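Here is the structure we will look at.
The other protein chains are all here in position, but one chain of the complex has been omitted.
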Amino acid sequence: MPAGKESEMRKIKPLPAKALKTPAGKTATTVILTLVSATLSTAAMAVQRFPKPEFESAYTQPQTLVPLPRGEFLAWMDVFVLVVSLSIVTWLVLKKRSRLLVFAMSVFSLAYFGFYREGCVCSIGAIQNVSLALFDNTFALPLSVLLFFILPLVYTAFFGRTFCAAVCPFGALQDLFAFKPQALGSRLNTVLGILPYCYLGLAVLFAATGTDFIICRYDPFVGIFRFNASFGMFIFGGILLLSGVFIARPYCRFLCPYGVLLNWTSRFSRRHITITPKECIQCRLCEHSCPYDAIEIPVTSKSPESRPAMVKKMMLLTILVPFMVLISGYAGSRMQDTLAGADSRVKLAKEVMALSVMQDAGNSIQDDSFEIKAYKTSGKTESQVYSEASAVLKKFYIGGWLFGGFIGLAIALMIGGRMIPVYRTDYVTNKGRCFSCLRCVDYCPVKS
Amino acid sequence: MPNRREFLNTLMRGGILAALGLISGSVILRSRDKNACSGGFACSSCGKSQSCSLPAALAARQMVWQLDPSKCIQCGRCATNCVMTPSAVKCTHAYAMCGYCDLCGGYLKPGTKTLDTAAEHQLCPTNALKRKFIEDPFFEYTVEEELCIGCGKCVKGCSAFGNGSLQLQVRHDRCKNCNECSIARNCPSQAFTRVPANKPSLLKSFGKEPLEDAGRKGVRNA
Amino acid sequence: MKTGKPPLNTIKLLENISLGSAVFAVVLCVLIIVNFIQVRRADPLNSPAMTVLVEKLQNDPSNDQLRQEIRTLDLIARKAFFTAQWQVRTGGYLLFISILVLVSCIKAIELIRSKLPEEPAAKPLMFWETRILKRHWLVYSGIALVVLTLLLAWLTHNDLGKDLRNAGSGERGAGSGERGAGSREQGAGSGERGAGSGERGAGSGEQGAGSGNSATVISDTAVTSHQSPVTSHDSATAFPSWKEVTDNFPSFRGPGGIGVTERTGIPTSWDGKSGKNVKWKTPIPLPGYNSPVIWNDKLFLSGASETKREVYCLDAISGKILWETPVQKIPGSPSQVPGVSKETGLAAPTLTTDGRWVFAIFANGDLIALDMDGRPVWSKNLGLPANHYGHSSSLIMYRDILIVQFDQRNSPAVIGLSAKTGEQVWKTARNVKISWSSPSLINTGKRMELLLAAEPSVTAYDPLTGKELWSIDCISGEVGPSLAYGAGIVFSVNDYSTLSAIQTGISPKVLWENNEFLSDVPSPLASDKYLFLLTSYGTAVCYDALNGTKYWEHDFGNPVYSSPMLAEDRVYILDKKGMTYIIKADKVFSLISQCPLGEGSFCTPAFTNRHIFIRGDKNLYCIGK
Partner (left out) sequence: MKQKIFIIAGLVMLAGVIAIMLADFFSSRKADKANPYDYKMGELRKTDSTCNGYIEQLTIRPALEEIHAVACGAGDRIFVAGKNGLEIYQKDGKPDGNFRFEGLASCMALDKKGRIFIGIQDHVEVFDQLGKPCGKWNSVSPESMLTSIAVTDSYAYVADAGKKIVYRYDLNGRLINRIGEKDPQKNVPGFIVPSPYFDLGIGKKGELWVANTGRHSLEQFGDDGSLQSAWGEASMSSDGFCGCCNPSHFAFLSDGSFVTSEKGIERVKVYSPQGKYLCMVAPPSAFIEGTKGLDLAADSKDRIIVLDPEKKQLRIFVKK
């Protein structure tokens, strides 16, 4: 190949201005256009193998241009913004104790992480990336995604759920819509409180088996952030926001899988927000201020249940825990087929099996599904498909046990938590459930 | 009593932090993607890009979604399953592969007798593929990206009857790079893969046709 | 914190604005949804009207008006598509703005109105009560969750894993022991696979070597896109697809045992005496009334005398006997010679094969499996059949299962054996008298059914499990003829009984009956439209398959024991003297030709493309060029 020609082919040529028009106009700077054939030197060689027609007119062949994705440094900028906003919010929550400023920060986060960064990758979704990376070491997890997962948890371990207060765009958006929050009552709170555990368990199960990222699939607000999504996604987000008018932050409280992790981390946090900076004057003003039912009332009376009875119950529970875990684990493992049915490899195996039964019976299939067509051109053998699917199925069997066991354990621990004797004189926030939104602080007449 | 509670709290907090450290450590050290590492962002200086064993997570490689045209069967789901409307997947023309045919299988409806740009002859539902006369008997075909909805009709025609120079590709200026690509989930042939952001294109090109091409399609089985 | 009176006017204004924007937002939502539904219902880019017009134009290319119409429609469609998109996008932005206004107004009102909350009414703080309540609710919901999960699991449980394992192992034809591991090894290279199948010893000789060495030649493959090279090439131990089965002639009366073959180019004239159109003729060492079966270019027969039993393999191209394997030293084989009639003989049941192994059964209950090179793979004795004429039911195979109809006097049964090992996979007891008919496998469109006939019933079984699917009492006597199947109807007949047409399906029922002509030995034969019945004294009758209307009858004059065969819309009838009558499979009787064999025959001919194989009393003939 003549040297001159090669250098000509490797020339990088900017795209005409028209093509640079992007919907938001913002990526224009980040779009670096390269010549495809130049990036793949083997391809450039290959092109030479079969030359283009020899044109007699002055026609020159245009070069195929592909836009480059968003620059990698921007991912680091996101991490930087995350750290900074986490720090600021933590400072606002713990030191400034200003609801208004926290609200302002939440608007900023909504604008940056929500509308500018369009909600991806978020800390909630990063759960799945991390669990997939843990179980599949061919899956490359960028450090920035890992940091998105880790950093809010680390902050929470020390300062409570300040991430939820004003950094997470989901929380910020729902917070805006909490117009008429209603107290849900203990029963509903308790029962609905189990949902996030199920969601987390399923999300990890499906991510670890490489089946699906259900958190992202059912991400309610990402469509709103992008002004572009499927119709179903909009409806989904819209309904959730509407329900959020009465049930404040429904996603955060009753769905968010990351919330489960934050909840447990926050319970052991070092410095959590307190309603009053000093002594509680028992004015009871904050009692109904929390839209999230996260304020605990003082308990000075004694439990009506006698102490020996409680101890007995506690011991019974301790004995029962393994059984509960086993029973729900068994239930989970029985769901193996249903759960694995969501996996594309299992779906394909099912289709192939149906096809081969039909073919063995001598029926010719008129119209193959696209999956079958793709399978036929892929060169995979039937048994390869089956063994792949049974490997997945096996994973789901183990995963089903773990998932069920996890739910059982979570419920057992929740029951256990309701048995620990309590004595407190002040109004305090529930360290697990409190989003550090500072509404209660606003109501507290005691100022520092 | 408060001291004991405080101690337990610290213990648990330490446990949680240790668990987090363990998770991140294992994720960083275990995820090695040698493919993603070749000649990349962090590896370009070391000179042994292929054999590099630096954990991919440390190389901070962003991964983006791309469609592998050699696996694509043009089912049309790119047009309907993308979270974006119109889809972020669009037809890209690898000019170097194009035969500049008069009778273009990607442009014209099958069975068309007169080869012209009349609406009734066009395969593209949105008129996004443009035909321009160059010289007898060559025609240039270009994709107008604004109009393309990524349905892959022209791609199917071109790969069946022509050289396959029209190919579907994720356009990264439109792609939101969702954590999980909605098209990938619905792709029947697993043609969607994560590729390193510094090599975001998987356009296929000539040379494997026809002599080195046997491996591409493979032999179909029962 | 505001002190004093809140600015009422501002609040009023803000309230009005928020109300207005809320209404606006709702209206926009409705509009967008309507637009969406509209686009979804009628995609402007895919209007059927357009398709119709273009099709019209293709038929009438000179119609310029039509051309113009299409272009206009096309323009409108594209405009509509992009307008709809524009509308949705603009609507979305407007919706966003209105909601933004709404939210900011409400927040502003909140801010202005914010005041100290009222002190809540003093009500008893029931901490412990709620706590206990919570605990109970947790327990209830936990139990509910587990119950729900289990319920769902049982409702949706489908044994997918087992199915996959079965499917995987079925394909490889591997036994139960190596199932899991075996299917996972499949990814290994073909060389290793070739070696593996060689070790396994079964079906390996030819095909295993073929994959290792230079080439495998398979002749007589029909033009087919279904057949994949890999199934027959690489995985030497996989059972053949049904397509491959129907491409061969693996059992008595062809694939499925219903007397129909899809082979083409079948000769219509020959003369065995003069040798006209006879490719070759080979004497068969031992006598037997079993008919030839063929896989690719190998043809299998058996023969028996009172002391010896042998299986023969012939090269279908040259007629050379490739191997003959004596069947001996079978554990449990009775020393006594079974009492058989002359017309049944000691080797009446026809063999069956699946290209990997060939199976033969003899009148004394000896059952043997041989590989393609004649090496025994397994053998067993099923016990001396209590059968006064001699056992004559032929073998048939489905997937990996060898099916034996064992209708004898003591505990009659149908048995499914693993083709690979001979182990019993299933056994279903039959409440029937002794029979001499052979099993048939039919595809009803929904499933494969194994059909057996014996007094008192025609019964269908699932060939994979042996489960009885249906049974109809419609036959009696010493049943000799097997069944016919065509147009979704099963036909059964026996002498001194009746001819019944049974509609298959969800609830099989007898469509029509007739007892004018009945058969003692030859099986009936059905095409898509007609039923051909041949009596053992040599009269052929044609009925309408659906309603039993008799179209014609014709007496050929000589007794017939062989079953008629349908090939290329012709019926081949071979009488006991060796004369083959070829008639059109039509509602008008039309004799195409009659061709003598030169010797008598009791057997049913076998077919490949362009060839017929007929076993005479002494010789096997290959008819064709």
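In order of appearance the chains are A, B and C, and numbering begins at 1 in each one.
Quick note on the criterion: a contact is a pair of C-beta atoms (placed from the backbone, for glycine too) under 8 Å apart; a residue touches a chain by one contact, two chains touch by 3 or more.
Values in this document were obtained by computation on a predicted structure and should not be read as measured data.
A.B. asks: What are the shown chains that the left-out chain touches?
C.D. replies: Computed over the complete complex, the missing chain touches A, B, C.
A.B. asks: Touch as defined at the start, partner being the missing chain; which of A:104, A:242 or A:281 qualifies?
C.D. replies: Per the contact definition at the top, the residue touching the missing chain is A:242.
A.B. asks: Where the complex has a chain not shown, which of A:220, A:257 or A:404 is the residue touching it?
C.D. replies: A:220
A.B. asks: Using the document's definition of touch, tell me which of A:107, A:120, A:195 or A:283 contacts the absent chain.
C.D. replies: Only one of A:107, A:120, A:195 or A:283 touches the chain omitted from view, namely A:195.
A.B. asks: Which residue numbers on chain B touch the omitted chain?
C.D. replies: The missing chain touches chain B at positions 74-77, 79-81, 98-105, 110-111, 123, 125, 137, 151-153, 156-157, 159-163, 186, 206, 209-214, 217, 219-220.
A.B. asks: Determine and list the chain C residues touching the chain excluded from the picture.
C.D. replies: 43, 45-46, 210, 213-225, 229, 233, 264-265, 609
A.B. asks: Tell me, which residues in chain A touch the chain that this view leaves out?
C.D. replies: 1, 48-51, 53-54, 180, 182-184, 188, 192, 195, 214, 217-218, 220, 232, 235-236, 239-240, 242-247, 250, 254-255, 338, 341-342, 347, 367, 369-370, 377
Definition applied: only the chains that are shown with their structure count from here on.
A.B. asks: Looking at which chains touch which, would you call it a line, ring, star, complete or other?
C.D. replies: complete
A.B. asks: Relative to chain A, which chain has the most distant C-alpha mean position?
C.D. replies: C
A.B. asks: With respect to inter-chain C-beta contacts, which pair, A-B or B-C, contains the greater number?
C.D. replies: A-B
A.B. asks: Provide the C-alpha centroid distance between chain A and chain C, rounded to the nearest whole angstrom.
C.D. replies: 46
A.B. asks: I need the residues of chain A touching at least two other chains; which ones are they?
C.D. replies: Those would be 228, 356, 359, 381-382.
A.B. asks: Out of chain B, which residues touch more than one other chain, so two or more?
C.D. replies: In chain B, residues 85, 219-222 touch at least two other chains, as defined above.
A.B. asks: In their complex, what parts of chain A are in touch with chain C?
C.D. replies: 176-177, 179, 186-187, 190-191, 194, 198, 227-228, 231, 238, 283-285, 287-289, 297-299, 301, 303-305, 324, 327-328, 331-332, 334-338, 340-341, 346, 349-350, 353, 356, 359-364, 381-384, 386-387, 389-391, 393-394, 397, 404, 407-408, 411, 414-415, 418-419, 422, 442-443, 445
A.B. asks: Please output the residues of chain C touching chain A within their complex, sorted ascending.
C.D. replies: Touching chain A from chain C are residues 29, 36, 40, 89, 92-93, 96, 103, 106-107, 114, 116-117, 119-120, 125, 127-135, 137-139, 141-142, 145-146, 149-150, 152-154, 156-161, 163-165, 167-168, 171-172, 180, 183-184, 186-187, 226, 230, 235, 241-243, 246, 399, 443, 445, 447-448.
A.B. asks: Within the complex, which stretch of chain C touches chain B?
C.D. replies: My answer: residues 45-46, 53-54, 57-58, 61, 67, 70-71, 74-75, 78, 81, 85, 88, 228-231, 241.
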